[in-house]
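Quick notes on the structure that follows.
What follows is an incomplete set of chains from the complex, kept in their original frame.
Chains: A, B and C, in written order; residue numbering restarts at 1 for each.
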Amino acid sequence: MIDINISGRVGRMDIVAQFEGRGGVTSLFGQSGAGKTTVTNMIAGLATPSSGRISVNGTVLLDGDKGIDLPVQARRIGHVFQDARLFPHLSVRANLTYARWAGRRSGTRDFDEVIDLLGLKDLLDRKPETLSGGERQRVAIGRALLSGPRLLIMDEPLANLDHARRNDILPYLDRLCVEAGIPILYVSHSIEEVTRLSNTLVLLSEGRTQAYGPVAEMLAREDLVHVTGRREASALLSGTVSRIDATWDLAHVDIGGPELQIPGLAAAAGDAVRLRILARDVALAAVPPEGLSIRNALTVTIESISGETGPYAEILCSLACQTIRARITRASVSDLGLKPGMTVTALIKSVSIDRGQSTLAPPVSVET
Amino acid sequence: ATDERPLTVFAAASMREAMEAIADAFEEETATKVVFSFAGTGTLARQVEAGAPADLFVSADAAWMDYVRDQDAVSADTIVEFASNGLVLVGLEESPVLELSPENLHAVLETGRLAMADPETVPAGRYGKAALVTLGLWPAVSARLAPMENVRIALASVARGDAPLALVYRTDAMVEPAVAVVAELPQQSHPPIRYLAALTSSRTHPAAPAFLEFLNGPRAREILHSLGFLTDKVN
Amino acid sequence: MNFFHLQPAEWQALALTVKVAAAALLVALPLAVLVAYLLARYRFPGHGIVNALVHMPLVLPPVVTGYLLLLAFGRKGPVGAFLSETFGISFAFNWTGAALAAGVMAFPLMVRPIRISFEAVDPKLEAAAKSLGAHRVVAFLTITLPLAVPGILGGAILGFAKAMGEFGATITFVSNIPGETRTLALALYTATQTPSGDLAAFRLTLIAAVVAFAALIASEVFARRLRRRIGGDHD
């Protein structure tokens, strides 16, 4: 639980940020220069808002009215800065353990575990100056993870990391939220990262929070497409793993009636999962087709068709209490004669689903 | 003879008051302005040796005058001795008169030091040491010395109570109201304290000989006398 | 006498100089670090006055500073009297006084480079340290202070060199007592004040130069090692 309501000013920009994260990962999403870093700095106590209230898991860090203003060192926020900000005179090891020896904080994370995760084993005795860009970023993440924080702020922590490394780190952050119950405030300009990770999405634009709420809801909101971006429109499906097909390595996920077959999902039967399905990965068929390599064919009802200018149309479909989005060409809408109310088949390539979008659903956010 | 340029005199800093008074009188008489460069005699001697633009050199120490004479930096035949000085011991204003004996000195210096000009570097100190040796007092004080860079500071340290006793020129003792002379050292106990002046080899000012003469004349003697200098020898 | 063989008096002066300079450094450096930090990071009322006071010993002739020290820290001076009554500490005519004079004179030379280094340390790093739970004092000690080491070392070098060479304030404040306050600089001065002292002065100059040279080399080596350790070496 984080509860933020602050306002202030930096340069010529007014900052007005008001949002709640109900647990798990809260993502701060916005364009370059939208004020994301500034907001995190105010929360961490590094910049002073002119007024407001900040509380994390019930602990009030700032309350302008009550005169509460915890100093930085008392806020217990693990902060991964956008610019790494490693201590140049200390070895990587001393940087990583700084909170322990200088901050008297006993991290709950195991040192070796974090080192392993971030691939820092060979760098421990080096000085930050000799590290590559990505290495520096990883050390910064490790330092924050090992500081025993009550809240983790991560400002574009994966910008310089390759996909393989990202895919190691993201599930770890997931687990951190779930197991250790540490809320994460995650800043990113990558909607993929954001939707993959977050429970709550906060949209920031020109210093103001435009809207916030559960990721699925935010992505579905038409009025926010200018911020979330048309291109990556998607839907989130919640479901439960009904069984694991070991032969073909497919997980069968019950999404409230129909089943989806998902490859490469690290889950066990009974787990609650969230599946992010990109609109552009969903095709529609007027009649259920045969002999396709596409394994997931769902019978859905067309709710609405938003046909703007440009080549695309966005089709909102419903199935068993859930919503799915399809993005097809306007030409196809016309060819197939699609209309709201029609029953069609939504085709989803199994392979498309497993793109790092599927995660164990954090318990706090079972939205169904 | 008047000249636009002032006459430049390099004079021992300890002579400042006397020299300025004499210069004023000289200017009154001849309308020739005199400027001084005051510094330690040793410093000035080396500068005169190096060809400083001095017309006259006034030394508080015969040894340095010999030195510049040997270097041909002053005209040997112009050296004159125009004043001399004596040595006294001073204490704080109300201090009783002190009988000069090792025991007495010992008693006074038990908790403090004898402030005096540095016996190794400052002429006043050299004379002072010679006198103390002659009087058999040196062993009593040598361990309790506070050698100072100049006499003024020695005086000041008595005036401020840092030292109970200072060995200074009698001229100095006369001008510091906060101190009183507790003993005079006999003139015979030390080499004569002589103030010498000479024209430098590099002099350019036409009035230089006139000023040297004036310095050695009755008007200057009067002024020197009023400031505590001894001029009888010259007379 | 072998030219390269130090005489006892020279040894004494050398040892005393190192002792005085080291003591001055030891006491003044932490204070200089503190003052430099305050001046660099805070704007408090009186900022300008503190800054000006720090620089005063540089602007005033050393003799004046020495004299002011004498007034304040002499036996009868307000500070001196208090210190000697309360703690039995006395600076007058004592090597500790020489260290005090050297420390005061060296102080501005230390503060400025240290301040420059503090100003060059990004305060964001200290903020990062605090966000990791470090108390502001711990953050200062573990981050800002080590990163300011080039300045601290530079200040220490200037300060030590100055303390070694300090002359005017020392001789005025604590006099020129062999074995107690006669440092190399004072011994050197002593030598130049005698017409025949040239050889002795030359020897002492050599000794001072050698010591300073050794100290500099040592500090450079130390600085280079430290810079490598703190990773600021850009080569």
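Assume a residue touches a chain if its C-beta (ideal position, glycine included) is under 8 Å from a C-beta of that chain, and two chains touch if they have at least 3 such contacts.
Since we're looking at a predicted model, the values are computed, not measured.
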Taken as a whole, the complex in this structure file has the formula A x2, B x1, C x2
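Just so it is clear, only the chains that are shown with their structure count from here on.
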Centroid check, CA-based, most central chain -> C
In whole angstrom, the CA-centroid distance of subunit B from subunit C equals 35
When centres are defined as mean Cα positions, the distance from subunit A to subunit B in whole Å is 91
Rounded to the nearest Å, the gap separating the Cα centres of subunit A and subunit C is 57
Where subunit B touches two or more other chains simultaneously, the residues are none
In the complex, the residues of subunit A that touch subunit C are 44-46, 71-73, 75-79, 81, 85, 87-89, 98-99, 102-105, 127-130, 143, 147-148
Listed in rising order, the residues of subunit C that touch subunit B in the complex are 63, 67, 70-71, 74-77, 92-93, 171-172, 175-177, 189-190, 192-195
Residue positions on subunit B within touch of subunit C in the complex are 40, 42, 45, 63-64, 66-67, 113, 115, 118, 120-122, 145-149, 153, 156-157, 160-162
